[in-house]
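Notes to accompany the following structure.
Every protein chain of the complex appears in place save one, which is left out.
By letter and in written order, the chains are A and B; residue numbering begins at 1 in each of them.
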Amino acid sequence: MVYFLKRFTHMLFVLWTVATILFFMFRTMPGTPLAAFIDNTTTAEQQNALIRQFGLDKSLGEQYWLFLTNLMQGDLGQSFFFKKPVVEVVMEVFPNSVILTLTSLIIAYLFGIVAGAYLAWRRGSWVEGVGIPLVLTTRAAPEFWLGMVFLAIFSFHFGWLPAGGANSSGTDWSSGWARVTSLDYMSHLALPAITLAIYLQGLPLLLMRSNMLNVLQEEFITMARMKGLSTWAIVMRHAARNALLPVATAFALGIGGAVGGNVVVETVFSWPGIGRLLVNAVSASDYPLAQGAFLMITAVLVVMNFIADITYHLLDPRVRVAARG
Amino acid sequence: MLLNPKGLLRATLSAASMAALLAASQPAAAQSGDPIRKLTLISRAQAANPQQFQSAELIAQAWRELGLDVEVQGMPRPQQSDAVWYNRDTWDLTMWQMAGRPERSDPDELIYNLFHSSTRESGYNFVGYENLEYDEIAEQQRRTANRAERKVLIDRLQDIVNEDQVYAFLVHPLQTFAFDKTVWDASTTIVQPGLGIKNFWTFSNIAPLGDQKDMILNSSDELNAINPFYISGATDSWITELIWDRMMRIGPDGLAEPWAAKSVEWADDALSVTVTLRDGMMWHDGTPVTTDDVMFSFTAPIKYAPMYKPFVEGITNIEVLDAATVRFDLTEPNAAFETSTLAKVNLAPKHVWEPLLAALSEGESAESILEETRIGSGPFKFNRWASQQEVVLDANADHWAPPKMDRWILRIVLNVEATLGMLRSGELNFLSDYTGDPTLLIEAATADGDIDVVESVDVGFQYLAFNLRRPPFNDTAFRRALSAAINRELIRKAAYNGFAVNANSVVSPALSYWHKAGIADELPTGMDLAKTILADAGYVLEDGKLHYPAGTMETFDK
Partner (left out) sequence: MQRADEIALPGRGARFIAGLSRWFSAATAIPRRDPFAFAGLLLYLIFILIAVFADNLITHDPREILFDANYDLARNLQPGGDHILGTTFSGRDIYSQLVMGTRGALVVGVTAAFCVVTIGTVIGLISGFFGGLTDTLLMRLADVALGVPFLPFVIVLAAFLDPSQWNVVFGIALLLWPQSARVIRAQVMSLRERAFIEAARVTGAGPWRILFVHIAPNVLSLSFLYASIAVGWAILTEASISFLGFGPSDSVTWGYMLQDAYASQALGRGQYYWFVPPGLCIIAVVVAGFFISRGYEEILFPKLKD
């Protein structure tokens, strides 16, 4: 409990620091923050009115205080371009990002865990000799490059999967749930999710493999072997369970990292996600929106870091023992 | 910012030549002024606008042969407008473009705003051009109602811009559009000069051949707003003109024709115009369109819509004569009034917008209002907008000119390659925004067999702007020489892949009536000519570096 509180305070501290850094970064960037926003034809009075409207005439300290108090109430301000609260704009695409991230992570981790266990079991064989470099190669390939190649093959050449977007044009859905569970949505999700999964599977695979190698050397495995259990049964029943924990932690960390890291894949597949929103906001100098999207991504990352910490602490007997001792 | 051996070399060389210059400066001092400083040519970044960046590099390559030190600097758009538009005294050269819009079918908007000295401070005349003769004629053409007389004046203005080479015009790009001819009846598309087949008339007229009655088209830009009082970018104006009707519309011939107005009648003194509304028009919520709405739509922009304000400023008074008739009184005769006002201002429902405007606090404008019903009276009704994905409009069957399609669906697709793939797979059936290589589109269409490709010359144009406030660009001879050194044929081919026509006027050849025929050939060009012009004007080449004429010192704002 003490540990929990301590990590929780750390988390809040990190969130606050990042928000503060962000606030000052956006306000000290070169050029007028309104440069791109104000149409080329607006007059000086109109510009001043806009500056007042967005509170940019107040002192930096006042602006910061306002920013913080609003943030506490979940108010991220008003988007320059969309004329809507930033929260609304962000939340419109946020679910898509989460779905894409989770789908690709689940594919990646399911594959990575099984393949990692298998590679550990076949240690020293030719399978390992081919497998490891292959895995490392997929992790080294730029995602957009991979995405483009997939698009060319599966969409343009064979026509199996749609080339972009999250839904076919003009489709109507009774609810958001009906939409994301539809075959249409899933067929659009397939290519970006697989592209991401290929990139993401390297980590769980290697992690699983090295944990398995450790576990396989431990005594209780030798015991099981002596009892006459078959090797694969030992791997799956005993070793895998013990090797899974760090992988689970990595999964939580993976969510945090991937939500913001998807931007490239979102662009290639025209996927409506938060990364693309950030890029759009940044190129259009929509500061409140860029700031909001960035904060949202940060929040996911920090919360996931926290969850990973806590699960690791709760589940790992070694850490618990160490903490007690 | 990599260590560039070539750059280093250049730096050393110019240092060496400076040293040589100093050594030899005693006899030379009498014949030449200061050396011309290193010039920076701003362009959009290579990634954002490869054609523009390629043009800039080609121009820089040519100018270096004249003895100038030119550096091309690629920038994102916000930084470019900050450097050029908001800091008008401190830039040298920039690549720029004017986009084609329906209301630019009348030459007035560009010809007046770009070069009239009144827009020098903060308006469109960002290059700082000042010519009293030009100002006078530009004002005079506005007052000239007779088309033929006005044409003479417009020609004269094009000549002046050519003589002074205020801009170094490059090209009018060709736009390419495509559609699936098994879905749409090709004979029902309508070409609007300068805009191609992607225009209001095509959308309201095109007929489906089979069961697919939804038009699925694309935009390569993210969309920011759909608002009758605000244009946030190129794409949203296609949408607003479908949802909100206007008193007149720019017809396929480029002239304004009555639309929501049954008739438009001018008084003899050209100081007032009487407009009669069409009978039985309804807003999308079922309430009738009234003269009150008209009055509201033309007065609200003064206070609440900065972008539309310039178009209604010339109106002194609006008088409701009866239930269907309104009279507009003008401060002075304005030949472009139909195009730039009656065919430009969106008719917005007073009952929806008036309360919203009234609730605004001081300094806010209609631009900051998010009105999500988007009720208009146009041939299409707003259905929904899914951020970063699509905008869906439904055909308005109750409109007096109902579209033949069922729905108009605009997809946001950022990936050019995917755009082409989607056109072939049927995920798109009307290609409305293609930024890629036209050759590939034509190849794809040939391979596919179902796709028709249509090209058209843009009303807009690409150019290089000189900052006339700063030497050496304040010297007309210098500008003419620089412009002469640009090989436009090369740019047309090497940057635009041949899909462009050479430009030398703000009035596109797409506007065949107003364009001064042959003006693109009236600018003599060539490297030798450029050198001769410079030499005649007193510029001196010393050790490969161009110097000002004798006695000229370089003074300018940093």
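The rule is short, and it goes like this: a residue touches a chain if its C-beta (ideal position, glycine included) is under 8 Å from a C-beta of that chain, and two chains touch if they have at least 3 such contacts.
All values derive from a computational prediction rather than experimental measurement.
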Considering the full assembly, with which of the depicted chains is the omitted chain in contact?
A, B
One chain isn't shown here. Among A:M72, A:A140, A:L183 or A:M226, which residue touches it?
A:A140
Across B:E417, B:D433, B:D458 or B:D475, the one contacting the chain not displayed is B:E417
For subunit A, which residues reach the chain that was dropped from this view?
10, 13-15, 17-18, 21, 25, 29-31, 132-133, 136-137, 139-145, 148-149, 151-152, 156, 210, 214, 246, 257, 259-261, 263-264, 267, 275, 278-279, 282-283, 290, 293-294, 297-298, 301-302, 305
For subunit B, which residues lie in contact with the unshown chain of the complex?
1-6, 43, 45-48, 50, 53-54, 57-58, 61, 72-76, 79, 416-417, 420, 436-437, 440, 444, 490, 493-495, 497
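What we mean here is this: only the chains that are shown with their structure count from here on.
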Given the complex, residues on subunit B that touch subunit A span 76-79, 81-82, 85-86, 122-124, 214, 216, 222, 224-225, 227, 231-232, 306-307, 310, 362-365, 367-370, 386-390, 392, 407, 409, 411-415, 417-418, 421-422, 424-425, 427
Per the contact definition, I'd like the list of subunit A residues that touch subunit B in the complex.
31-32, 35-36, 39-44, 46, 48-50, 52-53, 78, 81-84, 89, 92-93, 148, 151-152, 155-156, 159, 162-170, 267-270, 272-273, 276-277, 280, 283-285
